[in-house]
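Input: one structure, supplied below.
Here the complex is missing a single protein chain, while all its other protein chains stay put.
As written, the chains take the letters A and B, and residue 1 is the first residue of each chain.
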Amino acid sequence: MSDTTRMTATAIAAAVRGGELSAREVASSALNLIAQHEGELHCFNVVTSEVALAQADAVDEKIARGEDPGPLAGVPIALKDNLCTRGVATTCSSKILEGWLPPYDATVVTRLIEAGAVSVGKSNLDEFAMGSSTENSAFGASKNPWDTSRVPGGSSGGSAAAVAAGFVPIALGSDTGGSIRQPAAFCGTVGMKPTYGLVSRYGLIAFASSLDQIGPFSTTVTDAALLLEAICGHDDRDSTSLRDTPTSFVGPLAEGIAGLRVGVITDFLSDADPLIVTAVRDAAGALASAGATVDEVAIPELMSGLAAYYLIAPAEASSNLSRYDGVRYGLRVDGPDVAKMNAETRAAGFGPEVKRRIMLGTYVLSAGYYDAYYAQAQRVRTMVANAFNRAYERFDVLLGPTTPSVAFQFGAKIDDPLAMYLSDLYTIPSNLAGHPAISVPFTLGEAGMPVGVQVFAPALGEQAMFRVAKAVEDAQQAGCRGPVELSAGASR
Amino acid sequence: MSEIVPGWELTVGLEVHCELQTKTKLFCSCANTFGSVANTNICPVCLGLPGSLPVLNEQAVEYAMRIGLALNCHVEPSIFHRKNYFYPDMPKDYQVSQYDEPINRDGSIELPSGTTVGIERAHLEEDTGKTSHMGGGGRIHDADYSLVDYNRAGVPLVEIVSRPEITSPEDARAYLNELRSILVATGASDGRMEEGSLRVDANVSVRRVGTTELGTRCEVKNMNSLRSLGRAIEYEAARQVELLEAGGRVVQETRHWNESTGSTSSLRSKEEAFDYRYFPEPDLVTIAPSSSWIEQVRGALPPMPGDRRRELTAAMAKSNPDLDASSYQDQIVTVVDLALDGLVVGAIAHGADGRLALARGANEAAARPDEARALSVEAFVELLGLETSGKISATQSKAVLTEMLDGHGAPSEIIKKLGYEGVDADALGVIVDAVIAANPNEWLRFVEGDERVAQFLLGQVMRETKGQANGKLVAEAFGVRKSR
Partner (left out) sequence: MAVEFTPEEVRYVATLARLKLSDEEVASYAVQLSAVLDHIDAIRALDLEGTPATSHSFDLVNIFRADEVRPGVDREEVLAQAPAAEDGRFRVPRILGEAP
């Protein structure tokens, strides 16, 4: 049997659709690799071998019957464990939801199955997607396949690591303040946050509802575009889902970037690691060589985004997480009355970071602080969006770093919440504005760890964003992206 | 302004929660039905399962607009907020409700008495599930544990908040009654208090006559009839006056009306703090009805109870110009409340006697309003005509009406069946003559003007005819013979 774990999603789907590979072969190949290395990396909360093989067989049967198996036919995928999967444990890496079996599938899960994808497992995350390292997972951290002493980033660290390890060519994550792009940068994969409302949130367990978006991980820009095509589009079950949005992202990649105007955000270059600053400048140079016009732009308003985010996201989270009260599902720690039962359950079920954010959010929403904090943060959000939009009068896309540094060592920031929060400085503004952004591996930085470059676009500007991302990818340094050689990577 | 206790004035504001008669819940497609088997109308959304999202029911919005327009409110762009507090009947531990941008604002209700009560707002929100208290005394405090059914969770409610402009228990009842009639007229609600379709909370405060500042209020909950609303307000006002006269202070709190003891009591557990931390619901978007939608909803509204009372009053005035309108106002209120005004106004328009039509409407028909609404105006007119012309007595007419409400056919058929046509004028004459002959002394006293024996003579005729004679015709027959 051939090893298909180095193939892109595009190549696998083409081979399966063309009958050169069976979906079962591909799934078995992925499951074998996972079985060998999952113990070192802990990408998954659960590996769903049976589900994967059954889905693979369904694809093969469709092909045998002469039916269209879908654009992702036989492509193995990892699903972040905050996406509801019917009958498959969905935990958000929290003890409070341990063992919960949702009675329904998230819309994206339904769409992936229709597209022929094969789901191999639920990937690890920071509890309730709150964190930047997966160290907040109640079930243990995931490891960075490039260097297992380093974090994979977070919160979608399991998905990023699974792609970087070659377990799967694509994965889904969710991005509330950078939770796809930051781990993608740390793990040398592509990671993309779509325009808010382009992908349905139905079945995505909410962290901060007004910021959350589901998006793709992949090794190539083309695969990210392919995966986005499969999951995007209006959904009646999500009131914030947009209508009449673009649906084609792979095709336009061929158009190149001649004539596109690229602005380099200078505010993001002052505090980043020097190698990362160099990477952004080199990427900008490559874009200019590929026919884009490149200039610099200062958008100082973006630097207020982090503070606004750490008001809005915890506020919404404090409310979204109230429902974990021990009454209807998940953990219960008994108490003499219902209020004490609630408080005991939540004390035992939530980890320290989740509690910290619930406390912060509850505080900023409480009487007397709403106007000073929450309402002001919502005005900052308007300010950030307006500032971006002013820049987009001059530029088609913007360019900057994804993170201020490369993947850090385990434990480096876990006791200093503020330091951890600062690693999302460059990703958060897109969430506040609802705009799309993508991180593309570009080079190797400090300690030989991958560096991602971020391409920003205005609302529904995904096509231009992908085209520029592809141009960045075309100029990337060899060996800066996954999948990594696991035997070498794991022992480093 | 009435004084409930001399020297004291009462101020009441009412908050009425009205369940909308939509087919589905406010934010999901589960059936909105009363009395289903526990937890059978549930889905990820109304159970607050992780990952689920709300989508607003358009019909609920339209019902809310109908209610607002019927209450003379402005319909405005509105948003939902989350009201955060923990309670096991609330699946998400927040209620999706409207806060400072409600769909309806600034309306009013005119009571039958002519008093106007301002409406501050009428907003949309979701209902909670239902808790049953098990073990102990079966009440919340002494229960061992509780069981929760989420069938009702997410049912659409419109909460109608009055201004604190109600000044007596009677006006509170009249307000609630009028509001119920309006809600039923809009088609948005079935108005059933006993099933919890309408639930009322009262904010009660008292102040010394002559002071302008409102006293500290208490919110009284758990009144489930018009009668208990009046009693609860009376009790609570008296409690507050007594407290204040003794030099005490009213504490702002929620109090529970206990129907059996006829008193209110504080139930808040002491250590509990409430801070609802309202913030805009990020999972829902703005409701901004276009002016054409608003006008279309307004145009489709049927006449409201106040309009219908005015119409019925006008019909009465035309039919019985000699009657003082105040003498039949209560009957008009009853007839309109029970939506029997169509029948009565129709009958009057077809020539029926107004006073008689209204009386039958407000009494016999009102006792069985559902059946009465199904009567045809023609049949009702026929019955009233038979009574007016003396072909049947008032007693017989009521009996025929009862049969008609039972669905036993047209008045003429029922009269035949009951044998009411048996005593015609000739036969009655023979019986009257026989009664006179058998009671010469009594007849003599009657002729001499002793009206007291008239009842006796009438009774004799009735006995002979087994109650079938028309009293009015008998009296006429006696009159004719007396003057001979």
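Here is the rule we use: contacts are C-beta pairs under 8 Å (C-beta built on N, C-alpha and C of every residue); 3 or more make two chains touch, one makes a residue touch a chain.
These numbers were taken from a predicted model, which means no experiment stands behind them.
Asks: In the whole complex, not just what's shown, which of A:Phe44, A:Phe167, A:Tyr196 or A:Phe408 touches the removed chain?
Replies: Counting the whole complex, the residue in contact with the absent chain is A:Tyr196.
Asks: Quick one: which of A:Ala27, A:Ala184 or A:Ala377 touches the chain that's been left out?
Replies: A:Ala377
Asks: With respect to the chain omitted from the figure, which of B:Asp100, B:Asp275 or B:Asp433 is a touching residue?
Replies: B:Asp275
Asks: Considering the whole complex rather than only what is displayed, give the residues of chain A touching the chain that is not shown.
Replies: That gives, for chain A, the contact residues 100-101, 103-104, 196-197, 210, 236, 239-240, 242, 304, 306-308, 310-311, 318, 322, 325-332, 334-344, 346-347, 350, 352, 355-356, 358-360, 362-363, 366, 372-373, 375-383, 385-386, 417-418, 421, 433-435, 459.
Asks: If the hidden chain were put back, which residues of chain B would touch it?
Replies: These residues of chain B touch the chain that is not shown: 22-24, 28-31, 37-44, 46-47, 55-61, 77, 85-90, 128, 131-133, 140-141, 143-150, 221, 254, 256, 267-269, 271-275, 277, 279-280, 282, 284-289.
Note that only the chains that are shown with their structure count from here on.
Asks: How many angstrom lie between the centres of chain A and chain B, each centre taken as the mean Cα position?
Replies: That pair's centroid distance is 57 Å.
Asks: Note which residues of chain A are touching chain B in the complex, please.
Replies: 82-84, 90, 92, 97, 100, 102-104, 106, 201-206, 208-210, 236-240, 315-316, 318-319, 322-323, 325, 327-329, 338-339, 342, 362, 365-367, 370, 374
Asks: Residues of chain B touching chain A in their complex?
Replies: 44, 47-56, 82, 84, 86, 88, 91-94, 146, 148, 272, 275, 277-279, 282-285
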